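For this view, one protein chain was removed and the others were kept in their places.
Letters A and B mark the chains in the order given here, with residues in each chain numbered from 1 onward.
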Amino acid sequence: MLKKISINKISELAAALMGKGLLLAPVKENSGYNFAEIKNPNQVDLDFHNTIASPKAAFFPHKEDFIKYETGKPIGAASVIGLSLPPTFLFGVRPCDVKSFGIMDIHFNASGIIDPYWKQRREVTTIFGYAFDLEKPAETEEFYQTLGIGAADPEGSDVFMIKKGDDLLLDSVTAKGEKLLAELKNFAEGKVTDKKYYDEYIKKGREYKTRSMCLEPEAITKKLEDLFHNTDFWMGVSSACLSCGICTFVCPTCYCFDICDDTLFGQGTRRRVWDACMFTDFTLEASGHNPRTHVYQRLRQKVCHKYSFHVRKYGVISCVGCGRCTKHCPVNIDIYSIIEDAMKA
Amino acid sequence: MTDFKQIENNLKKEAKRLLEAGEVTVVLAYGRGYDEKHSMPFAAKTSADVEKLVFNEYCNFNMARYLMRYPCGTKIAIAAKAADSRAIVQLIQEEKVRREDLIILGIPAYGMKNQKTDEVVDSKTTCGLYNPPLYNILLGEEVHGQPVVSPYEVLAEYEAMDKEARWAFWKKEFDKCIRCYACRKACPMCYCDPCFIDQSKPRWADKAPQSPGNMMYHLTRFHHLAGRCIDCGECSRACPVDIPLYLFHKKVAKECEEMFGQAAGMKLEDKPVLVDFRVEDSDKILE
Partner (left out) sequence: MSFKPKILGIACNWCTYTGADLAGTTRLHYPQNLRVVRVMCSSRINPSFIFRAFQLGADGVLVGGCHPGDCHYNTGNLYARRRLAVTKKILEFAGLEPGRFRVEWISASEGNKFAEVVEEFTAQIKELGPQQKLKIDELREKA
């Protein structure tokens, strides 16, 4: 079902969604846009290129409390913190970020131990994908084309949105999206010409230019495996790296976390907090030994994990080319250039 | 405006000479990043590497950050703008690097720009000095005749604030913190291993990005940098959520300067103010 809404009336759509549950959408802050809970429908603003932080926090919050306990009490006295989630609408996610949810699903929701928190959040959430504006050029950091992701790929979204002049066209991608759009009776359905425009836009999105190179997952995996012990190469690409955690925190596909116990006056909380492989103490063992003491080892881990180990284990590259790591790196380390150099090395 | 091209040429020339003569094993300067606008810190080790050196208005990084990556005794040439040079002076004072191991290639620069915002970097966010206080070779002409604005002028607005408003301001800013620790990693003076925030015994703060831990981390970091911060503004530039850390650092630097009569990183013979004392220090400073 295709719906057509004037962009000026976006707040009406926002209000309708807020009436159904929780709405998360990009909000302008002084440093840029970020996903946040919408309190006032007028806050919704689609005039953004992409957000600073990726939308992964909607399913995998920076901090998630698991257990409340009291010291000195038996284990049975501890209580598990459950989730009671309202229907959630994640509004305005760019296609490359939508792709990241599928990659994260591999770790949290596919095989082995299924993460109940991630799973529940995924289940209650309806994703509104939003195509990049094809009229405007891509930012220099982006390279999703390299990874075969178009600027208007609806896969992964429940509802997909594109901009047509001053209007917004919304089409359902999944049954969940279809049902939701059917419920939004106040909004007019699109015409046949709109549908045609929508289909063409998606096709055109495939040709949208970002930085791109020919990248065969198998070839890069092999290449990085061969390069693994080439210390000179890794020292070279990491010579500027400060080993801070920005790249992993803004990354849509980084999922490392730490479990911490926070106890105060006998009352404790066990929680999950994001961690970053770029931190020195990430691999610090209880014995005091640290297998990755050098910056180059940590950067190598990050790059190889995304482009090599992940491919070996799960068959896909764990990167969507959103370019956030490059954009926010204080010293302009560019993962795309590293891959390019690795292919040439 | 500084002639950036000329400085780049001089930098290449000196780097080549020093590396070929074997006077240094590494030249810490700037290299090309993924495009013209985005340069990055670069360590040139051979004369072939020298061709990759660049210098433009976006080369804001504080190169002193990288000095301690090399074992003591490594001969290093380092490109140093005013702030970098101050950081080097401070590191020498703290005996983290040795003067005799360094060849400082001073860069007098005016009109540096922030690559994110394209705004000119001036005394609002940094110390605003144009000329490096310490160098061996100067790569351009000293900047004269530019207005010298006090780096503390920007503080007036915040000092005049009511304390409740100031608390609300800082609380809001620190609540944004995502604890990526880019501020401490970009800081040339933050070299503790381990940093107090990573310690588990005692654990000073929670690891989660929430108010008490963020407050603890930032307030303690300001304290650790008291009298040592050379006001390069790198912490705030690195911050992905734009917390104006430079304001707090400036305030602490200003107080230290007023109380102890010494600015950080200006003279080699100084001692950092908090590892020093005067018998005649007044008790008034505690009021």
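By definition in this document, a contact is a pair of C-beta atoms (placed from the backbone, for glycine too) under 8 Å apart; a residue touches a chain by one contact, two chains touch by 3 or more.
Nothing here was measured: the structure is a model prediction, and the numbers come from that model.
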Determine which one of B:4, B:42, B:170 or B:246 touches the chain that has been left out. B:170
Where the complex has a chain not shown, which of B:242, B:255 or B:270 is the residue touching it? B:255
Positions on subunit B where the hidden chain makes contact: 158-159, 163-171, 196, 204, 211-212, 215-216, 219-220, 222-223, 226-227, 248, 251-252, 255-256, 259-260, 273-279, 281, 283, 285-286
Per the touch rule stated above, subunit A touches the missing chain via residues 264, 267
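As a convention for this text, only the chains that are shown with their structure count from here on.
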Which stretch or stretches of subunit A touch subunit B in the complex? 30-31, 52-53, 62-63, 140-141, 239-240, 242-246, 249-250, 258, 260, 262, 271, 273, 276, 279-281, 295, 326, 328, 330-334, 336-337
For subunit B, which residues are in contact with subunit A within the complex? 31, 33-35, 38-43, 61, 65-66, 69, 115, 178-182, 184-186, 193-194, 198, 206-210, 234, 237-238, 240-242
